[in-house]
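Note that one protein chain is taken out, while the other chains of the complex remain in position.
We just call them A and B in the order they show up, numbering each chain from 1.
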Amino acid sequence: MTTLTLKVNGNDISREIEDRTSLADFLREDCGLTATHLGCEHGACGACSVLVDDRLTRSCLKFAVMCEGANVQTLEGFGTDPLMHALREAFHEAHALQCGFCTTGMLITARDLLARIPNPTEAIIRDALAGNICRCTGYAGIVHAIELAATKLAPEKA
Amino acid sequence: MKPAPFAYQRPSDLEAALAALAARQDSASLIAGGQSLVPLLNLRMTLCDALIDLGAIAELRATRDMGARIFIGAGVTHAMIEDGLVPDASNGLMRKAAAHIAYRAVRCHGTIGGSVAMADPAADWPCVLLALGATALLRGPAGDRIVDMDALLVGTYETSLQPGEIILGFEIDRLPTSARTAYVKSNRKTGAFATSLAVAVKTDTFARVTLGAASTRARILQATSAALAAGQDLATLEPIIARDVTSIMPQPDAYLQNLHETCVRRAIAEVLA
Partner (left out) sequence: MGADAHSSDGWIGASLLRKEDARHLAGKAMFVADVRLPGMQDIAFARSQIAHGRLNGVSKPSGYEAQVFTIDDFSSLQVLEAGPELDAFRQSPYPALASGKVRYVGQAVAACVAPTRARAEDIADLVAIDCDELPAVVDAIAAMSPTSARLFEGWPDNAYITRTIGAGEIPLMKDAPVRLHRKFRMNRQATVSLETRGCVAYWDARLDELLVYLSTQGGHVMRLGLARALGLPENQIRVIAPDVGGGFGGKNRLLPEEIAVCAIALKVDHPVRWIEDRREHLLASVHCRDHHYDLTICAERDGTIIGIEGDVHIDAGAYALWPTGSFMEASMAAGNLPGPYRVRALNVNTYTVATNKAPMGPYRGVARPGACFAIERLVDELALHLGVEPYALRKLNLVTREEMPYTTIAGLKLDTGDYHDALDTAAKMVDIAAIRSRQSARKPGEKRIGVGFAVYTEQSGHGVVEWSKRKSRVVPGYEAANVRMLPDGSVNIHVGVQNHGQGHETTLAQIAAHELGLHPAQIKIRYGDTATTPFGFGTFASRSIVFAGGAVGTTSRKLAEKIRLIGAHLLQADPKSVHIDNGTVVSGAGSVSFSEIALAANVRQEMLPAGMEPTLEMTGTYEPKESAGVFSYGAHAVIVSVDEDTGRVEILDYAVAEDCGTMINPMIVDGQVQGGIAQGIGTGLFEEIPFDAAGQPLATTFADYIMPCATEVPSVRIAHSTTPALVTEYGVKGVGEGGAIAPPAALANAVADAFRDCKASFNETPLTPRRIWEAAQAARGTAP
């Protein structure tokens, strides 16, 4: 057991946990933050994506104890973030979700992309999603939604 | 799919890490990005009593540009290389390779040192570093030593790292600006490990062609490299490539033989273009 101290969605948290607890299970079971989903637990589906110190992270591939002192952001923690807001709207408008299980991971992954590359081409978008499985949509809506969000966020052309 | 229990330590400097490793010896495992080790632990395909986390050791993320050579710390992530945040001695080869490893989230955490230490036969860094003639700096109970990649890579998931040793990083000779490089990866889908991986480096004075995923470890194609350095054209090289590939494959497989030859041929065509 280790006492873990970190920030989750802006809140300081300190918990005694088993060392082997994954970040995903820590968030889901200990913090009650269930937007982070588990689709594979071996790094291959992206459903568990979160940000750790602003880095895109598969929370199934980190033990929570490895995140001592870190700043973790889950889908619950984006508040009024303009990128996330635009993405949520665009996902709705472009029918980018069906069952919704992949959606939270897709949103976090898409936000990471737009934060780095505000105007991605379709190929760049697809590449950024290459490790996120969606079994329902066939991706077309998701790719389109990210394009849409990027357009909405682009500063007005002079 | 949850790991068996283990003890966890998070040393804040190298000395502490080495001491922790020495104290626990064989039963302990280092963990860097965790991007290879955690899936194996989750699946209980690897067991260990203790994890020593290198994540808090800033020293391991150091990079140095020494003009003719650069040093890249073992803890540098694929993403740092992809994003050009570290010095480059490879005329862009390493950036290109980094961008083709797994997915962004994995690249944000997976480290070059972890990748080499893991010694997956299909991994990218062993093959690339071998082609670049890199050397690895190791520190262990017996002090520091420098080994070249060919000596570090031993077999499937096997290196010549001694118990208690940690990879500090890699030294890479700067390629002349005229040098040509190529990286050709064939895999089942974007981000997956290679089914075949050919890397070629050619300067005015030497050439090195390496092949990953074909054998128990990444290998230099010796005859091919020599013939390429000697200025042979692709047509002349083809039978040499074929022989080199055959010689490193553990068992004959017509499809893989052809696939590896194809990747090597394409890499060479690119450096000759």
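In this section, contacts are C-beta pairs under 8 Å (C-beta built on N, C-alpha and C of every residue); 3 or more make two chains touch, one makes a residue touch a chain.
The structure presented is a predicted model; accordingly, all values stated were derived computationally and were not measured.
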- Item | Residue touching the undisplayed chain, where the options are B:Ala235, B:Ala254 or B:Ala273 | B:Ala254
- Query: Among A:Leu23, A:Leu83 or A:Cys102, which one is in touch with the chain left out?
  - Reply: A:Cys102
- Just the residue numbers, please: which parts of chain A touch the chain that's not shown? 18, 20-21, 28-29, 32-35, 37-42, 44-45, 47, 74-76, 88, 91-93, 95, 97-104, 107, 125-127, 129-144
- Message: Give me the chain B residues in contact with the hidden chain, please.
- Response: 1-5, 39, 43-44, 186, 188-193, 195-196, 254-255, 258-259, 262-263
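Everything below uses one rule, namely that only the chains that are shown with their structure count from here on.
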- Which part of chain A faces chain B closely enough to touch in the complex? 2, 18-20, 22, 25, 41-43, 46, 49, 55-58, 60-63, 65-66, 68, 109, 112-113, 127-128, 130-132
- Note on the structure: Note: in the complex, chain B contacts chain A through residues 1-8, 10, 31, 34-35, 38-39, 41-43, 51, 53, 55-56, 79, 102-106, 108-109, 189-191
